[in-house]
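Here is the structure we will look at, set down as structure tokens.
Excluded from the complex is one protein chain; the other protein chains are retained at their positions.
When the chains are written out, they are named A and B in that same order, and each has its own residue count from 1.
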Amino acid sequence: MRRLLTAVAVALFAASAQAAPDKLECLAPAKPGGGFDLTCQLLRLSLQNAKLVPQPVAVTYMEGGVGAVAYNHVIGSRPADPGLVVAASSGSALLLAQKKFGVHDENAVRWLAALGADFGVLAVSGDSPFKSLKELGAAFKENPAAFPIGGGGAVGSQDWMKAAIFAKSLGVDPKTLRYAALEGGGAVLTALQGGHIKIGSGDAAEMGALHKAGKIRVLAVMSEQRLPGDLAEVPTAREQGLDLVWTIWRGFYMGPKVSEADYQWWVELLTKLVATPEFEAERKARGLFPYTKIGAEFDRQVKADVARFRELAKEAGLL
Amino acid sequence: MGKDLRVPFSARVPALVLFLFAVALAVEAARIEYAFSSDPLGPRAFPFGLAVLLGGLAVAWFVWPGRAEPWPRGGLLLQSVGLLALAYLAAWLFDRAGFLIAMGLLCTGVALIFRATLVQALLSGIGQALLWWLLFVYGLRIPLPVGRWFLGS
Partner (left out) sequence: MSLDYLWTGFAVALQWHNLLFGLFGCFLGTVVGALPAIGPINGIALLLPLLYTLGVPPESTMIVLAGIYYGAEYGGRISSILLNVPGDAGAVMTALDGYPMAREGRAAEALALSGIASFIGGLVSVVALTFFGPLFGQLAVGFGPAEYFVLMVFAFATLTSMVGDQPIKTLIAATLGLVLATVGLDPTSGAYRFTFGEPELHDGIEFIILVIGLFSVSEVLMLLERQYAGRLTLLSVGRGLPSLATVRSCIGAMLRGAGIGFVIGVLPGTGASVASAVSYTTEKRISDRNGTFGKGDPRGLAAPEAANNAAAGGAFVPMLTLGVPGSGTTAVMLGALLLYNIQPGPQLFSERPEIAGGLIASMYIGNLLLLILNLPLVQLFVRMILLPNWILLPGVLALAFLAVYSAYASTLSIVITLSIGVFGYVLRKLGFDLAPLILGFVLGKVAETNLRNALAISGGELGIFFSSPIAIVLWLLAAVVVVLPLVLRRRGVLS
């Protein structure tokens, strides 16, 4: 009996094995619906619409430790899978910098590409007296305790880091921040509107609509240039004299033992993909801003990010 | 509470175990590593407080053990342990030998424990393994493991 079962399993496997070398899979290391899922869906739908490859990209999910479980899984169990890419973000780099992915560091995988980005923003409620980051900064510096800050993550998360570099640039010790770690960006928006926190730390894409509706006021975008769309009139932090940039890139990595040829196949595919109008449309539909880094350039970028985050974490007293 | 004094000591052993667990919990809670917290309590206070509470409750439980059911023994114990061993084995085989084999084995074995004839058990095992496979892999598009042992070769 067992032999029969084995035979069935092998037969099923053989059926899928024929297409295996070029079976494409995007692993979102989270529940469906979050940012990692969005990254995989961007890849899946834009590849499908642009018709660059015949086979569809399957999106799979592996929740755990904000990506840590998938990171260890890929390194341990599927290191040489040529068809597998895993969604990652600058948040992954931040966790790696704080050694929160377990024993492996940023050199344990092959970083493939970033296909889009979001940017950090600082916001106040719509009826706040502060109209610019400068005014807010001056008042904050005077009495930081009067400005509870809310973000969608714990101490050490991206939202906390944005608040920390803001504080540090004004000479305030990030450790003394009155920081509330709320449950995600939506909670930050309601807490701002309800006056439970005075400053909200978040991402541009999720804040744009409520800014436009006047419920909250985004005081600065943490990008090099102003952003298109709902936040077009909001000046960058740099314009307001504070050198704060926080890029939330969204991209992919591959297993460490993927061959150079397979890696290059992906690099070429994605280079072709990002030039298509179909990709443009899908990127926009997901609220992502243009930000493309592919192959070696991206690899350097990630490693530089991790080094920079490690430095920031040390200065903030996290390490 | 007088009649509780006649409770055999073995009824108080679980309370002792719980107390030791509470002590271990307190020690672990006090050792939680963190850089700093933005709140005055920090990550240690809550679990530590719970450990203290649990320790106190364990003492109370030791004094008043209350009612409990007898533990399984003899044939029942064997069957229970067998069922669990089968379940853990299936979990171990799950991604190694694949879903079909692990699930077929589990369902056949459990069916036998629940007094199926061999034919019925095999029916239950093979039938369920295939049915669930079809439902999940083809119906819901949720991939199930094919088995690492076969992928390696």
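The definition used in the following text is that contacts are C-beta pairs under 8 Å (C-beta built on N, C-alpha and C of every residue); 3 or more make two chains touch, one makes a residue touch a chain.
Just so it is clear, the model here is predicted, and its values are computed rather than measured.
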Interface partners of the hidden chain - shown chains only, full complex considered = A, B
Missing-chain contact, candidates A:64, A:79 or A:256, resolves to A:64
Of A:181, A:204 or A:302, the residue that touches the missing chain is A:181
Since one chain isn't shown, list which residues of chain B touch it in the complete complex.
-> 14, 18, 25, 28-29, 32-43, 46-47, 50-51, 53-54, 57-58, 60-61, 64, 66-69, 71-72, 75-76, 79-80, 83-84, 87-88, 90-92, 94-95, 102-103, 106-108, 110-116, 120-121, 124-125, 128-129, 132, 136, 140-142, 144-145
Can you name the residues of chain A that touch the chain not displayed here?
-> 31-33, 37-38, 41, 44-45, 48, 60-66, 68-69, 71-73, 100-102, 145, 148, 153-157, 160, 178-183, 185-187, 189-191, 193-197, 209-210, 213, 215, 285-287
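The working rule: only the chains that are shown with their structure count from here on.
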For chain A and chain B, what's the span in angstrom between their mean Cα positions?
-> 36
Residues of chain B that touch chain A when the two form their complex | 35-38, 97-98, 100-101, 104-105, 122, 126, 129-130, 143, 146-148, 150-151
Residues of chain A that touch chain B when the two form their complex | 1-2, 5-6, 8-10, 12-13, 16, 58, 60, 77, 155-156, 175, 177-181, 317-319
